[in-house]
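Subset of chains shown; positions unchanged.
To keep things simple, chains are lettered A and B as they appear, and every chain counts its residues starting from 1.
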Amino acid sequence: MANTSTNMRLRLPITCIVLEVILIILFGVAVEYDHDAGGQDLHKNHSHDPHDHVYENSFYYRYPSFQDVHVMIFIGFGFLMTFLQRYGFSSVGFNFLIAAFSLQWATLMQGFLHSLETGGKIHVGVDSMINADFCTGAVLISFGALLGKTSPVQMLTMAIFEVALFAVNEFILLNVLHAKDAGGSMTIHTFGAYFGLMVTRVLYRPNLDKSDHKKTSVYHSDIFAMIGTLYLWMFWPSFNSAITEYGDAQHRTALNTYFSLAACTLSTYAFSALVNSEGKLDMVHIQNAALAGGVALGTAGEMMITPFGSMIVGFSAGAISVLGYKYLTPFLESKLKIQDTCGIHNLHGMPGILGAVVGAITSFAATKEHYGDGLKDVFPKVMSGTPVSTQAGMQALSLLVTLGIALLGGLIVGFILKLPIYGSPSDSQCFEDDVYWEIPKEEDGCQEMAAVKAVEEAEKLNG
Amino acid sequence: MANTSTNMRLRLPITCIVLEVILIILFGVAVEYDHDAGGQDLHKNHSHDPHDHVYENSFYYRYPSFQDVHVMIFIGFGFLMTFLQRYGFSSVGFNFLIAAFSLQWATLMQGFLHSLETGGKIHVGVDSMINADFCTGAVLISFGALLGKTSPVQMLTMAIFEVALFAVNEFILLNVLHAKDAGGSMTIHTFGAYFGLMVTRVLYRPNLDKSDHKKTSVYHSDIFAMIGTLYLWMFWPSFNSAITEYGDAQHRTALNTYFSLAACTLSTYAFSALVNSEGKLDMVHIQNAALAGGVALGTAGEMMITPFGSMIVGFSAGAISVLGYKYLTPFLESKLKIQDTCGIHNLHGMPGILGAVVGAITSFAATKEHYGDGLKDVFPKVMSGTPVSTQAGMQALSLLVTLGIALLGGLIVGFILKLPIYGSPSDSQCFEDDVYWEIPKEEDGCQEMAAVKAVEEAEKLNG
């Protein structure tokens, strides 16, 4: 049956080429440089231009943050998923492919919705680069739930829909409800997690235990995964602060996230040892739960939550995440039929909801006294008269909207991805690079040498 | 015969120490801090100095880009070459050594030529650091063609000559022909590739098949190599924009490169699957061809090529590169006797030429209308009256000059490197770290354990 073949010889090239050609055409029609990136506007009215000082170009405020975010998307997510012993090529490689597609498509979708408000063409610059990488992050979170069980064409198809839904949800939250979510506790983490969990629920494989023995790590693969973890951890302050207002708001967001993550790391180690019968640490917890402190400050990071508040949030997020890995993930799999390969529910789902709630509470406590004139940067609506209770309500409503769009969207997209046309692997082929990649034949000559030794030893024994 | 010994006990120390002592003396004689790095000039005429605002120090415009470029040189190039199963120490380690030498020597050579124009001493600062790293990049590209077949002393010798030739070629292109090439499609990629290809041609080894079994990757080494790939990919926007004019030109270059690479990645995956009989992806293509989009925008990146144009260029570059790996590299080796270990012709050679051509065409289309006053940043000659056809002609001429100097220089240097004094490895010693490195004895105790198991099993069978 052609439908059950995993051969990508035509499927993948056709998908990639068709998608890229469409992208190129749409970029040709609809995209132009933004004010700080294109030559003509910038220099036209030189003397009256507020940007006539070159050091005010947004590039110098945003680009270092962008590069940190970029590393998180490609190295961070990519290597975090290399923990699987026979799925390293796919983890890094499909992460790379999906991200390269998603960032282009996200530029268009986010830009299109934004241009509805501003009119005119889609403008690209360092801001759009960061926003596109953010949207890509959500897709990669969903990919984490499905890791090892899907084909690249299936994941590209998911990305087409997820990016569009992400952009719509983000637009509703930020432009309609005027919620704050600079680091994406809701738009990125909650959305990506619950969308992915619903998709994996629809794609449930009752006989996945056939490949259980490959769904584990080996010593070296866990160290590769730590590269991903550490880059995510180190650069999360840049992630949460990448798109805030300039100045103290950006500064404060990085600072809050830094303290939250540090506190989260201590609680992760504490709970990882506590839930193990021998008191041994589990790499899965360290690789993932230590990051929950960044997720949980995605909304409140730019607010005056104080280092004190940030550390409480981070500490709680680490604890919730470890407990989720230990007790909730097995429950979700056995009872709710949710097979969540990377445990995104523990790293992005619950901490994302926590972050949304913390953001709503913190916004409720916003006062002119605490923020000074900075209030207009963080809560422009409150500055112009909206009561903080309304702001907090909109934050809470944003969480509900996000969950609704993610779950409903995931349901529909899940069924689309169930079609037998994507060349997805059979149950016994899951978590195995060999299905989609040319794999080098020998492993350090180890087996060969072992066989040689075996012959020698056997010969000796046989005299 | 002493000449065929690979022993580095005296050769390497003497080479390194003599070179470093010469470098130190030359630095002592000829180098001083540039205006933004040295204290005295900076503060002398404080009130009238245009740099009296500390935020106008070039450090803050260039240093983040420099660090990204630095990562590409040491981690990017270094790890990209770790794909070989028994040559990881040499790949990372010789890359490190050659780069550390080249950047010092390039600082002198580039600074010397530049000082011919300005008079006075060689000035060093963040600009010279970036330029020196760029020159180092060209040497490392050439190293890629020779990987596994040369001694470290041989590579240092090559670097001495290649850096000098690079500086001359760069000077002709930028200061005589007034060509634009901020990201180095010509000066770095085309030059480094064709120089290295000619050297490897001269050093042709007819019996290299003796070490063919070591010229392959293993599972883990391919994942190490992906670290190199991803850092090159992520930071290429910084590479191409590191030395452009400040402001919108720098901003636009990063943006164009970002889109070019994204499009290139999709075409790389498409063509990699297409050219494989089972539709399986090949790590060699992913590791290399996905980067061709950065190479191909090295000249036009700062121009108003638009994201649309950038994506077309990136898409084409990825396709050309994969097809080169599949069909051209075997041809070059069997017919033209060019043994190109890393396939630099596919990653740097052809995409570099493509980039030069794209740059010439794009410069031909430059108008005051498109660039506004920014025209003086990108095409100062055109701004001051030179017709665009002349600029485009100079761009095209620059490609020819580059090819000429690279090929002729490579020919001569190749013969210099053929002398039997460098301790280069025999054919059967190629692609093997053991020749130049102390290698740890056991591989995870695997063989040992295998032998133990073998004994146990054999004993059981013998009852």
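To be clear about the criterion, a residue touches a chain if its C-beta (ideal position, glycine included) is under 8 Å from a C-beta of that chain, and two chains touch if they have at least 3 such contacts.
Owing to the predicted nature of the structure, the values given are computational and were not obtained by experimental measurement.
Taken over the full complex in this file rather than the chains on view, the one protein sequence occurs as 3 copies, with 2 of them shown.
Note that in this section only the chains that are shown with their structure count from here on.
The best fit of Cα atoms from chain A onto chain B calls for a rotation angle of 120°, in steps of 5. Chain A and chain B have CA centres that are 31 Å apart. Chain contact summary for the complex, chain B toward chain A: residues 55-56, 60-61, 64, 68, 85, 216-223, 226-227, 230-231, 233-235, 238, 246-252, 254-255, 258-259, 261-263, 265-267, 269-271, 273-274, 276-283, 286, 290, 304, 306-308, 311-312, 315, 369-375, 377-378, 443-444, 446-447, 450-451, 454-455, 457-459, 462. Against chain B, the residues of chain A that register as touching in their complex are 7-13, 15-17, 19-20, 23-24, 27-28, 31-33, 36-44, 46, 54-55, 57-60, 63-64, 67, 70-71, 74-75, 78-79, 82, 88-89, 92-93, 96-97, 100-101, 103-104, 124-126, 129, 152, 219-220, 224, 227, 436-444, 446, 449-450, 453-454, 457-458, 461-462.
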